[in-house]
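Right, chain A next:
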Amino acid sequence: MAIYSFWVFDRHCNCIFDREWTLKSNQSSGTTNSKLNEDTAKLLYGMVYSLRSISQKLAGNEAHNEIRTIATGKYRAHILCTASGLWFILLSDLKQEDLSHVLRYLYGEIYVKTVAHNWLSPIDFAESEAEKRGQGFRKIRNRNFLLRVEQFLGPMVN
Partner candidate 1 sequence: MAIQTILVINRSGGLVYQRDFLPSAAKLTSNEYLILAGTLQGVVAIASQIAPKSLQISAKQGAKTGSELGDATQTVPYVGSLGSSAASAADLGSFLGPDFFNESFTSWNTKGLKHVTTDQNSLFLYQTLTGLKFVAVSTQNTTNAMAVSIAENLLRKAYCLYADYVMKNPFYEPEMPIRCELFDKKLGELVAQL
Partner candidate 2 sequence: MSQKIINPSTSVAPAKHSDSTGYDYTIGPQQTLPNAPSLSKATTSLPSVYNESLHASARNPQVSLAAYAFLFQELVTQARNASKSVSEIELRLHRNGYHLGIRLLELLNFRSSVSPGSKNFFKPGNSSQGVNVASSAFQEDSLAQGIANMKRRDLRMVEILQFIHGTVWSYLFGRVGDDLVKSSERENEFMIIDNSPLLTRFISSTNVQCDFFVCGIIEGILDSASFPCNVTAHSVPEQNFDQKVVFVVRFEPQVLEREALRS
């Protein structure tokens, strides 16, 4: 099992959480909610957005054709798009063929319980009009969310 990074995007195209591991041997290596990852996040968003629009066109009249995985020569991206417009994206090596169960756990058991059920945490991270148009900078800083993501995904890194 090897995963490389985990991303969450909200419905305003903003990256609200990113976690990237840089060393296979070290579970605590890498960055969390890093400024340096802003450009990568935009490219990733763009790629998924483009492929989503393609898949929706290919589906024709049947409206539901969400994208699941994207494989390149080097890595595989697993995608979960929720009804509320959130995207959970997990980058893994090519051996992981389907990690949708992991993404569903991250959404249902971690995000919903630590962010959505948490009355003190904002549910919409864009607070102004500009932030709703892709200028957002706020991230999930909730301690419980960070901790549980780390506990859940950490063992999968190496």
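These made the cut because all candidates are chains of the complex that A comes from, given by their letters.
Everything that follows uses one rule, which is that a contact is a pair of C-beta atoms (placed from the backbone, for glycine too) under 8 Å apart; a residue touches a chain by one contact, two chains touch by 3 or more; residues count from 1.
The model shown is predicted, which means the values in this text are computed figures rather than measured ones.
Here chain A touches just one chain among 1 or 2 in this complex, the one numbered 1. Chain A contributes residues 4-5, 20-24, 30, 40, 43-44, 46-47, 50-51, 53-55, 57-62, 64-76, 91, 97-98 to its touches with candidate 1 in the complex.
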